[in-house]
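Other chains of the complex are left out, but the ones given are in their true place.
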Amino acid sequence: MSENMRVSEKAYIGKNTIIKEGVIIEENAMIGSNCYIDYGAIIKENVTIGDNCFVGSNCVLGEYLSDFFEKFINNKHELYIGDNAKIRSGTIIYGETSIGINFQTGHNATIRENTQIGDNVSIGTLSDIQGFSEIGNFVRVHSNVHICQFSKIKDYVWIFPYTVFTNDKLPPSDNLKGVTVEEGAVICTKSIILPDILIGKEAFIGAGTLVTKDVPDDCIYLGYPGKIKGKTSEIQDKETGQILYPWRNRYKRL
Amino acid sequence: MSENMRVSEKAYIGKNTIIKEGVIIEENAMIGSNCYIDYGAIIKENVTIGDNCFVGSNCVLGEYLSDFFEKFINNKHELYIGDNAKIRSGTIIYGETSIGINFQTGHNATIRENTQIGDNVSIGTLSDIQGFSEIGNFVRVHSNVHICQFSKIKDYVWIFPYTVFTNDKLPPSDNLKGVTVEEGAVICTKSIILPDILIGKEAFIGAGTLVTKDVPDDCIYLGYPGKIKGKTSEIQDKETGQILYPWRNRYKRL
């Protein structure tokens, strides 16, 4: 039970990777080159991390699924995280999950099992991805967003703080149907999306909206409950007249 | 200050209990048999945990009450947790609290002092029970719910994500009156309950509702502010005609 036993001899650690005090790395974990694993991070079995990754203090990677609790045995549930990840302190990511390159999290984010995440995705502080979901490429989930099970989020979607997705029309039940968000949609702060809703391509959901119906492509949708208020593709900068959406024509995300 | 000193010789540890690296167990803590205490969990004085319990990484059990700060002395405030608990990583539970059997938490839940919790209760990820509250049996508090001080939640209640209970009509004040939720009520996602409200038996509060008045038994209550929209006991499955509430007639919770 000495400090030296905390990093398993059966783990693979790439060259030039820095491991700080108090880190746990279990056997069958694989960590790439030029990584930095900060104080007290916990990396469990069957976790693979690419090169040039940062894992912040007190993160838990490869967290146990429910089957662990039967006999306190960690069955094989792989977690794969691509190169250049920045996983900030306190983040918890389960096994049975796959994440692309250039991934980022804020602090104390939770990502549960059976989540497939593309490249260049960011999940903000305190956001909670409940698992059994797909997230595309270049998606940004800001702070304190709740993505329920069985959600699909396509490429270039932005979701702002305290937005909540739901999946159960007559709770509690096992008839769970998540939310689907098409490419390029923007969902502003503190929106609620009811179960089984489809949000169309390049839709723009205003702050504090209750989304009770499917939202067509290219719609501005606003209110409580929400209503269609115009076309996203007609939103202009008041001073310059510049057409502002799709946002990726004018804004380079970090 | 060696690793071996981290588990006090004056703590009681039941047989077959597994204690992982970095765990702290203070004196006068009692842990049952066949438990699993994961990396870096902290179990302070006067904590009693039953048999077959899981305590996740970086949990803090027996957290200090405010009287600790006067002289940095931990007065005796007992925390009791029954058999078969699954306390997921990052959960913080204070002293002066009692919890029944088959308890579960998500990640980074907080449960403060003077909370009485019955059997078969689940408190989700990031939920914050502010203490001085009573929670019955078979209650499920989903993710990111805020239960203010002086709340009472009876048996079989479900509360969905981002619901907030309040207790102060003219804040800030010391005239705090919490929310009471009667047996079998269901409160959907992102509702706000104003102070001193009574939510009746088997009431159904729709998603995103602002509850400004007492809600009678068996009422569907919806809107912002909420209004009575029908009877819970008349909600049917559209296809089969099955009466859906009380939910426990048709749904077995995990």
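Letters A and B name the chains as they come in the text, with residue numbers starting at 1 for each one.
Throughout what follows, a contact is a pair of C-beta atoms (placed from the backbone, for glycine too) under 8 Å apart; a residue touches a chain by one contact, two chains touch by 3 or more.
Predicted, not measured: the structure shown is a model, and the values here were computed from it.
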Exercise. Since all chains share one sequence and 2 are shown, how many copies form the whole assembly?
Worked result: 3
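We adopt the following convention: only the chains that are shown with their structure count from here on.
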Problem set entry | Separation of mean Cα positions, chain B and chain A [Å, integer] | 25
Exercise. In the complex of these two chains, what residues of chain A are touching chain B?
Worked result: 1-3, 5-6, 22, 24, 40, 42, 58, 60, 63, 69, 72, 90, 92, 108, 110, 126, 128, 130, 144, 146, 162, 164, 166, 170-174, 192, 194, 210, 224
For this session: Sort out for me which residues of chain B touch chain A in the complex.
Result: 3-4, 18, 21-22, 36, 39-40, 54, 57-58, 86, 89-90, 106-108, 125-126, 140, 143-144, 158, 160-162, 186, 188-190, 207-208, 224, 235, 237, 244, 247, 250-251, 253
